[in-house]
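As you look at this complex, bear in mind that one protein chain is not there, while each of the others sits in place.
Every chain is named by a letter (A and B) in the order it is written, and numbering of its residues begins at 1.
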Amino acid sequence: MTRRVSAIYFLPLVLAAGFLCFFLDQKINASAAPAGFENIPGRILGSAGEAVGDTLFLKADAYFHGGETFPNRPPETKEELGREGFVEDERENEKTLPAQPAGDWISRVNHEVRRHGHYHLTKDKQKEMLPFFAAAVKLDPRNVPAILTAAFWLDKSFDRSDAAIEILKQGARDNPEAWEIDAALADIYFYRKKDYARGEFHYADALRKAKSGDLTRFRRIDLTYHLAESLNFEGKRALALEAYREAFSLYDVENQTPLKETIRGKIQSLVVGE
Amino acid sequence: MENAIEIKNLVVAYGPKRALDGLSLSVEKGKIFGFLGPNGAGKSTAIKTLLGLVPFYSGDVRVHGLSPADPRARARIGFLPEEATYYRFLTPLETLKFYGEIFSIPKAELKTRIEKLLTLVGLFDVRNKPIRTFSKGMAQKLSLAQALVNDPQTLILDEPASGLDPLARADLRRILHDLRNQGKTIFFSSHELSEAELVCDSIAILEAGRLVLSGSLKEVLGDHRDKNLERFFIETVEAARK
Partner (left out) sequence: MKPVWALSKLVIKEIFRKKDFYVALILIGVILFYAAQLQFYNVKNIVRYLMEIGLWLVFSFSVILTVTLAARQFPSEIQNRTAAVLLSKPIRRGRFVIGKFLGSFLAGASAFLIFYVLFLAVASAKGGGLASGTAVQTAYLFLLNLMVVAAMASGFSYYLTVSANVSVTLILYLLMGAYGQTLKGRAWAALYYCLPHFEFFDLRQRFIHEWGPISAGLVFFLTCYAAVYTAIFLLLGALKLQRHSL
């Protein structure tokens, strides 16, 4: 059963609905996470954007493994590691699948249709992951692993340090408590840009933000050491010496590592220089 | 001479209800046969049975000596339905070509025949217009054309005058007489008793799935020359109902 709706009642309803939507939109935007023009998909999807972003991040991982999603892919065999197209890597802690499928003919046909094996993208194909990193970071600005992984690949595989820095900076703005992002930024400034002032700033920030349970001892040593190096390269010898000593003090007495010896040497050279 | 249509003791039931209850009639070749009856008498069911559209029935039905389920029987029939609806995205030319291909008519012969048919029914000028733009009368004309596309021996028409203006009806009567003169058998049902009176050689009157009366028009109306067919029909049906 239908009724004709008189325009005189319909139009005010439409206008009222429009004003309500506009008002709600203003309210939502005022309380929303940073949202610029480029975050339209995130605004459209709302909280579903996080789920989509996570899925796209997993998709990037699947792409790296030749399309096989975890846990469907088996661990790589020795033969596969030696073959062209496969990249030697640490054995990952994945659920082991049988080499041949058990049981019925349907499983066997599926096994033949689907590719099986552990595969990593070669360097020239690794760029195929980038769209998923870009989308994951955009849709889920609070996905710190996605931000770090995207920056890592951009910096290490594609020599796009500037792009990596931009992602990490935006990630730091969206995740002010994430020490890992500062640590990653610091590494890029230190190693790639040789910008020791910025490196110092971010190493110090990472150490300041990390709560007591966040860092392993060796990670703390590493960050403190790099802070000391940055200070040293800037010529701030006193501050560098303090930082080296702090890093050294984190070692147990019985630890004997190359880095500990290096730090000991740096301390001695700075002390001698005083 | 073999009759065009032979029906003996035809019973068609839809659940507990019998749409046709022991119908028996014959239609001579080369005659125009009017199949009359009130609404719900079973006329459409009888027509559908002749066309092989009713798979389950009892009794014997023959069209040119063949069962309606046999495609060879249907190859000799042309059917004009009560409601003329065709594929709205096609043109008349395409519609006739489609039905011609169903009959496996050779291409060259089909082309010639289609042109003649479209001219006959007065649709040649609109042969390439989509059917969705047609009026009811134009659709009815197309209906007649598709019924004739296979040059059938028997035409089965269900309310052929429906939707036609008086001029078009006069054309239709002329066409039916011409077809009869060519030796074709025409079997039609209609509520337009005045039309039936003008064209039929024989009639049958059906009521509640049973044959009430059949015979040539002269024989049937013989002693009732003071009445027209409509009055005769009303009286016959009312008598059958008592």
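The rule we apply is simple: a residue touches a chain if its C-beta (ideal position, glycine included) is under 8 Å from a C-beta of that chain, and two chains touch if they have at least 3 such contacts.
Given the structure is predicted, the values throughout are model-derived calculations rather than measurements.
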Touch list for the missing chain, restricted to displayed chains, reads A, B
Of A:L58, A:A134, A:L239 or A:I267, the residue touching the omitted chain is A:A134
Missing-chain contact among A:E112, A:E177 or A:E261 belongs to A:E112
Contact residues on chain B toward the hidden chain run 14, 48, 51-56, 71-72, 74-75, 77, 79, 81, 83, 85-87, 89-90, 94, 98-99, 101-104, 146, 150
The missing chain sits against chain A at residues 63, 66-67, 104, 106-107, 109-110, 112-115, 127-128, 130-132, 134, 154, 158, 160, 163
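Here is the rule we use: only the chains that are shown with their structure count from here on.
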For the pair chain A and chain B, the C-alpha centroid-to-centroid distance in angstrom is 79
